[in-house]
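Only one protein chain is missing; all other protein chains are in place.
Coming up: subunit A.
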Amino acid sequence: MHHLSLQPNPIPDPNTVNVDQSEQTKSRRLWIDSAMRIVKSKTSFIGLCIILILILTAIFAPLIATHSPTAQDIINRYQPPSSEHFLGTDELGRDIFSRIVHGSRISIQIGVIAVGIAMIIGVLLGGVAGYFGRWIDQIIMRIIDIMMAFPSILLAIALVAVLGPGLTNAMIAVGIVGIPQFARIVRSAVLSIKETEYIEAAKSIGAKHGRVLMQHVLPNCVAPIIVQTTLSIGTAILDAAGLSFLGLGAQPPTPEWGAMLSDGQAAIQNAPWVVAFPGLAIFFVVLGFNLLGDGLRDALDPRLKQ
C-alpha cells in the first residue's frame, strides 16, 4: 500500500506529553465547573446554605433541641417565645423549637424517600417509553397523562385513602404523585439521546437493549434528572406537610411540620407562633430546594458555559 505523503505515521499528539497526575483532575472538570457555577450564583448559594443548615440540624437534632419534642407540660401551654422556649409552646406545652428541630429529620426522610420512589419509577418508565417508542410509549405516556390530569394533592389524598393514613403511606403517595414529572422529563431527554451516533455505535457493537438504555442512554440524562430531583424534594415536603395537615400523614405525637400546623390552627388567633414557626420552616426548606434546583439547572447546562 502506498501512503499519502503528508505524514508517515500517526504520531501521538504533542499535547498529551505531561502524564499521570493531570488525568483524573482534568476529567472531573465538568463537575467542578458546575459546582463553581452554583457557588458563584447568589440565589443558588443561598439555597445550598439553607439545605446544609437543614441537613446539619437533622444530624445534630438531639444536641440542638432544648427539650424533648414529645414531652408535654400542660401548665405551660401556649407560652409565647421566651428564653426558656425559643419559639414558644403548643397546646400541650411541648417546646416548638425542639419539635421543629426534630421535624427536620422527618422532612428529609420524606424528601429522600418520596422523591426516591418518584425518581426510580419515573426514570424507568420515561426511559423505556422514550427508548422503545411506538405502542410501549403510547401506553406508558397515556397512563402518565391520566395521573397528571388529577391535581397532585387530590391524587395523594386518594392514594392515602386507599393505603390508610400514616407517614409511610403518605411518603409512598407523594412519591407516586411525583412519577409523571420524572417520566416526562426523562422521556424527552431519551428521545433526543437515542438518535445520537454513540447510541448507534453501542448497537453496532452488539449491545442489548438493556445495556444500551442503562449504560448509554440514561447516564446522559443525569442533568435534567438531578434538577428535577432537587425541585421535587421541595414539592414532596410541601405535599407531605399538606397530607399531615389534613390528618392523613404523620400521626400525633410525631413532630411533623405539617401536622404541627394542623394542630395549631385552632389557636391561630391567640397563639400565632404555634403555626407561624412550622410554617416558616416549611417555607424556607422548600425555598432552599427550589433555589438550588434552579441553580443546578443553569449550572448543568453546558450551553451556558462561558
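FYI, a contact is a pair of C-beta atoms (placed from the backbone, for glycine too) under 8 Å apart; a residue touches a chain by one contact, two chains touch by 3 or more; residues count from 1.
One rule holds in what follows: contacts and distances are computed from a predicted model.
Comparing "Glycine cleavage system H protein", "FtsX-like permease family protein", "Peptide transport periplasmic protein sapA" or "ABC transporter ATP-binding protein" against the UniProt entry of the hidden chain yields the protein name "ABC transporter ATP-binding protein". The residue touching the chain not shown here, chosen from A:T66, A:S82, A:T196 or A:Q265, is A:T196. Among the residues A:H85, A:H216 or A:R297, only A:H216 touches the chain that is left out of the figure.
The chain not displayed touches subunit A at residues 1-13, 15-16, 19-20, 23-24, 26-27, 30, 196-198, 200-208, 211, 215-216, 219-220.
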